[in-house]
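With one protein chain removed, the remaining protein chains of the complex are shown where they sit.
By letter and in written order, the chains are A, B and C; residue numbering begins at 1 in each of them.
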Amino acid sequence: MALMTGEQYIESLRKLKTKVYVFGERVENFVDHPLIRPSINSVAMTYDLAQEKEYEDLMTATSNLTGKKVNRFCHLHQSTEDLVKKVKMQRLIGQKTASCFQRCVGMDAFNAIWSTTYEIDQKYGTKYHENFRKYLEYVQENDLTVDGAMTDPKGDRGLSPSEQKDPDMYVRVIEKRADGIVVRGAKAHQTGSINSHDHLVMPTIAMKEKDKAYAVSFAVPSDTEGVFMIYGRQSCDTRKLEKNADMDLGNKNFGGQEALVVFDDVFVPWNMVFMCEEYDFSGMMVERFAGYHRQSYGGCKVGVGDVLIGAAAVAADYNGAAKASHIKDKLIEMTHLNETLYCCGIACSAEGTKTQSGNYYINNLLANVCKQNVTRFPYEITRLAEDIAGGLMVTMPSQADFKSPEIGAICDKYFRGVDSVPTEHRMRILRLIENMCLGAAAVGYRTESMHGAGSPQAQRIMISRQSDLEAKKEMAKKIAGIK
Amino acid sequence: MALMTGEQYIESLRKLKTKVYVFGERVENFVDHPLIRPSINSVAMTYDLAQEKEYEDLMTATSNLTGKKVNRFCHLHQSTEDLVKKVKMQRLIGQKTASCFQRCVGMDAFNAIWSTTYEIDQKYGTKYHENFRKYLEYVQENDLTVDGAMTDPKGDRGLSPSEQKDPDMYVRVIEKRADGIVVRGAKAHQTGSINSHDHLVMPTIAMKEKDKAYAVSFAVPSDTEGVFMIYGRQSCDTRKLEKNADMDLGNKNFGGQEALVVFDDVFVPWNMVFMCEEYDFSGMMVERFAGYHRQSYGGCKVGVGDVLIGAAAVAADYNGAAKASHIKDKLIEMTHLNETLYCCGIACSAEGTKTQSGNYYINNLLANVCKQNVTRFPYEITRLAEDIAGGLMVTMPSQADFKSPEIGAICDKYFRGVDSVPTEHRMRILRLIENMCLGAAAVGYRTESMHGAGSPQAQRIMISRQSDLEAKKEMAKKIAGIK
Amino acid sequence: MALMTGEQYIESLRKLKTKVYVFGERVENFVDHPLIRPSINSVAMTYDLAQEKEYEDLMTATSNLTGKKVNRFCHLHQSTEDLVKKVKMQRLIGQKTASCFQRCVGMDAFNAIWSTTYEIDQKYGTKYHENFRKYLEYVQENDLTVDGAMTDPKGDRGLSPSEQKDPDMYVRVIEKRADGIVVRGAKAHQTGSINSHDHLVMPTIAMKEKDKAYAVSFAVPSDTEGVFMIYGRQSCDTRKLEKNADMDLGNKNFGGQEALVVFDDVFVPWNMVFMCEEYDFSGMMVERFAGYHRQSYGGCKVGVGDVLIGAAAVAADYNGAAKASHIKDKLIEMTHLNETLYCCGIACSAEGTKTQSGNYYINNLLANVCKQNVTRFPYEITRLAEDIAGGLMVTMPSQADFKSPEIGAICDKYFRGVDSVPTEHRMRILRLIENMCLGAAAVGYRTESMHGAGSPQAQRIMISRQSDLEAKKEMAKKIAGIK
Partner (left out) sequence: MALMTGEQYIESLRKLKTKVYVFGERVENFVDHPLIRPSINSVAMTYDLAQEKEYEDLMTATSNLTGKKVNRFCHLHQSTEDLVKKVKMQRLIGQKTASCFQRCVGMDAFNAIWSTTYEIDQKYGTKYHENFRKYLEYVQENDLTVDGAMTDPKGDRGLSPSEQKDPDMYVRVIEKRADGIVVRGAKAHQTGSINSHDHLVMPTIAMKEKDKAYAVSFAVPSDTEGVFMIYGRQSCDTRKLEKNADMDLGNKNFGGQEALVVFDDVFVPWNMVFMCEEYDFSGMMVERFAGYHRQSYGGCKVGVGDVLIGAAAVAADYNGAAKASHIKDKLIEMTHLNETLYCCGIACSAEGTKTQSGNYYINNLLANVCKQNVTRFPYEITRLAEDIAGGLMVTMPSQADFKSPEIGAICDKYFRGVDSVPTEHRMRILRLIENMCLGAAAVGYRTESMHGAGSPQAQRIMISRQSDLEAKKEMAKKIAGIK
């Protein structure tokens, strides 16, 4: 089967009987739901760009499993060059959507599970790697979007999975049968879960023996019996429901998506299971997924940042302020910060190494450094964008005012910037900035930058572990003449 | 007349025939409009607290004009103690509303116009100060809320008022008559304009002779012929229109407000005019208003910050993470930054000085330093709040989901944090954080912190002018032995 | 007795038989020792300025003990105005010396011990307050400089005083006699100890009963039997020993000083004892001294910062770079940061309150916020100064090269900046910047800003304790509708 187009992808979603709730009600046609569709469009971009000759090198790769051309989102990285291309692909799509395009979680899960299952099998003689290989061939063959699902609700953060009052606060195996397992629980904050064909579940923390029922990894189609999703609210979400408000949306076409994915006693056949009770490998799977995903942020958020820098520069043009030295300097600072993130994304890729299973893993120290910076710089970039944009970004009237027969002309008159630019253009660019700084896209560009792929403290712990402080102490003692 | 209660204030608004547009249409009853009412409630708080014995010292003062007790928002500062109390009052109301309470612009305008008109009259023998005294006595007597209106639309930022292609981009006098003047133009980003009884207009920049038609200051009632307002959109504004969504609002009762105020050839009698063509005093009036208003931010935003710090701490409790050392440290950092802002607010007040006209002016260097910090620290405080809150803040479902017969129980189950706290409480506190970081209140806490009372560069220019760099150079030369 | 002049102060030091070691040897004449003299000159400035009419209001006060005029450094603060004047006095002397002028530790100790002894006596019926009153009258009468000595060597930071392997790591009472006590131990990092007339010792941490022998406060003259001091090395200290190097010094006349003060079984008569085993008041004395001293940094370091800002501006002038917008902006940023520190110094003073004993105490939360900022901003200010100065600051040859018959002309030729300024002036200003950023004064402006009056973490603990987080949580819950 050939790679899907964006349109084919969208059609493929229609065939699923995915169970989705929005505002407390079951949604029959989630594909055309105005709250959800922009996030589907973002994923569709990952298909459409793969069709373009110009982007073929970044967007596609040759599968090591089948020798066929696959979308890079379904690929196992075969070299540091592949890792670098991943980051560049992500920057590209960020530039095209100014949003989270959601398909990375699957790619990062594929690569993490590939190498972890290999090492589980080496130790325990299990068949998880073989299971996973077959599953991934199927994914590649059908060019699927897969939700790599890790984060559990977690309940009380001070307690381990088995210590929670409600034992379902982490996804767990409630029954092991001859033909498969039954799982219960939920995954929270699931980026792109509704518009995925499958869910690929992993545990969310390192575990000890008492938590072994929670050490489980498996895949199921999105419309499996017992699976359903509840859509999360985003800032300004209902603007998408307003009529004639595309100007107010800032970014009419694209968006991100998060949902709660509930596994209400779901049966999974053994061939779709990739870990079951091997708790000593839970930490490895988590760490590897997190490592890849922390790398990802050095690509996608940089692409989104490019759009925000561009938007701020356009706003300055329209305000008649582009020549002010402080404006120029702020644009430089935004660029500097954004490219620093890119440096981190590139560096952890270029310094990647081969796993035992053959695919390539990023440099984990540098990937954590990358993500740690992502928890900081987008916030400063949005601050600078708000500075350049001016207060009008949050005080201007609605599109309805601009289109009103009664007061439209007044709005047009008084909100004009430089005379040569239509007022509507100025409003549009300011709304885009609002969208990214405070609105729906701020969920992706700010809060997801903070918490996606692990909260800041998670990176600090990893940085600490991998900093080889003892070696540095020895260097210092030697220089200081301490024997 | 006694000081109004909040309720009386709200009733007083109903008597006005204020002309307001929302979403392109004239609003008949703006007082009960769900988009507008929260901002009215915030102003009402300035009346209600003045009724409470506990807050009397902060909320009220004895008028130097009449000897009567007045709301401090209508008061001319008679000492540095008054200036300090102003800041403490603002912090208090910020704590009570977690919003912009909008009445400060009037207070700051009163004090700026009071001293500037005095100095105009001294130079030109005009009667503006007398006009203004009478006007202010009326305001105090009736305990009015007044929109101190400064910021013009400005069009092309690279051009002066008279150089704009459209001459109306700054408010101007289009006719001088025996009985008064006729003005045209608009004021943008007008905080609390719709729920004000009057508009008190000032010019927005220092001017030269060619711009003298723009050097105009006056007052008019909000429902004067020719005046109308167009409401600005805020992030998440329409959540206020949703049914059964008070949980999703985060802050159900309180909010801020900005609007475009249009002066469509409005007649102003001479006794309500406080500057007309004295362009050489335009800069003084702007600088003084800005000075007072930059001080204000060292009070109100600190109060709002207190609520956000508290909300983050509650979220940490509910997440079961309050004991983690990094969480504690982030709460300390938020507090440290917030109190630094307060230090600046207090310092510029305590170091205030008496004007020629008798009221007290803040230390202008320190007030600019105050505001400059306000353009930075609330952004870092929100970043830390988002860090502590966790991603759930932007991924959780709507209130409708929680109340749904079909999935409400599931939501309740999986979004619970520590077992002892109802899930709804957790959702509520996270929604409050969302409201302040990304939602409707972020307009006030972030963007207004950036641009209100002048954008960051405006403060830098003032800091530069008042830093007495030459004196510092001499100190350095003396120490260095340079004769 | 009248207030001393700087010269009289210096002569008074000659009369002391203070025992001082420098580079391993006893110094006979410490007053004229080139390493020590600059720090004596800094203290002398506190005497000289008190003689000048222009500074009388800041530099002197009327004693509440005697009704006589005293140097403010010997004064008990009688009002918030006194607290504010203290900060202004400190900024002034910082501007005059570009150094630590060392006399603050005594002033801060006086005020802390005054109120603490009062409260000890209230509880235990002791006579410490009376002892201290008499001692302070003597200090005021003789216009003494007193080393307020707090910081013990501390040994292993993880252990309490009584847990240390060597019991002398904190100053302790080794014998209680009828006529007095015998103490042993040392105080480290003692600012201005050698050029003080007396040492006024306080404990350094809150204590429990097992540590009660360490809960001791007393005063002794600097040349008491058993007391001796060992001078600390500073960056670039020995330039002061070089001949014809005054240009290389940057700041020829002024400097700071730290030393280890050893108490080698020193007898202290009871009338000079202000605490002895009342361990439950140890924390109070420490906290009060620290509070006052953290306020101090909002004055002195601001004054030093003024000189550094001036020096950077002069360097930019001499480099021909003063008109570059980025240079101007960096000077604004330096000023902004410096004035933020000043705001904190003023605010914690203006918000001070009366103690039970009658003198005024600073607002402790704000004083800790003040000092916390001091651990950050001087570092950024020095960074910006180094940026503006240019690399020549650390690569230029010595004064000996400039004065060399062989190569002096070449140096003069190639190190000239703008043609109108003598090369020597450029070198002098760059050496001053070096002195403050990397050299002897960096000890005071950087490291002392970090660790003086307690290291950053000490302030964070105090900020946490005083932030009233519970009240903030309640505010947030109320707004969020959580009952």
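We take it that contacts are C-beta pairs under 8 Å (C-beta built on N, C-alpha and C of every residue); 3 or more make two chains touch, one makes a residue touch a chain.
Bear in mind the structure is a predicted one, so any value in this text is a computation, not a measurement.
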Among C:Lys69, C:Lys127 or C:Arg416, residue touching the chain not depicted: C:Arg416
Omitted-chain contact residue, chosen from A:Glu137, A:Asp246 or A:Glu380: A:Asp246
Candidates A:Glu351, A:Glu380 or A:Asp412 - the one touching the absent chain: A:Glu351
Candidates A:Cys74, A:Ala149, A:Ala313 or A:Val394 - the one touching the absent chain: A:Ala313
Missing-partner contacts on chain B, residue numbers: 325-326, 329
Chain C residues touching the omitted chain (full complex): 21-26, 151, 153, 155-159, 164-166, 168-169, 186, 188-189, 228, 230-236, 238-239, 242, 248, 258-260, 262, 264, 319-321, 323-324, 326, 375-376, 379-380, 383, 386-387, 390-398, 400-404, 406-408, 410-411, 413-419, 434, 437-439, 442-443, 446-448, 450-452, 455-457, 460
Touch residues of chain A, complete complex, unshown partner: 84, 95-98, 246-247, 250-254, 306-311, 313-314, 317, 328-329, 331-332, 335-336, 339-340, 342-348, 350-351, 365-366, 369-370, 372-373, 425, 428-429, 431-432, 460, 463-464, 467, 469, 471-477, 479-482
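Here is the rule we use: only the chains that are shown with their structure count from here on.
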Per-chain CA centroid nearest to the all-protein CA mean: B
CA centroid of chain A to CA centroid of chain C, Å: 52
Length of the line joining the C-alpha centres of chain A and chain B, rounded to whole Å: 37
Centroid distance [mean C-alpha coordinates] between chain C and chain B, Å: 40
Chain C: positions in contact with at least two other chains: 329
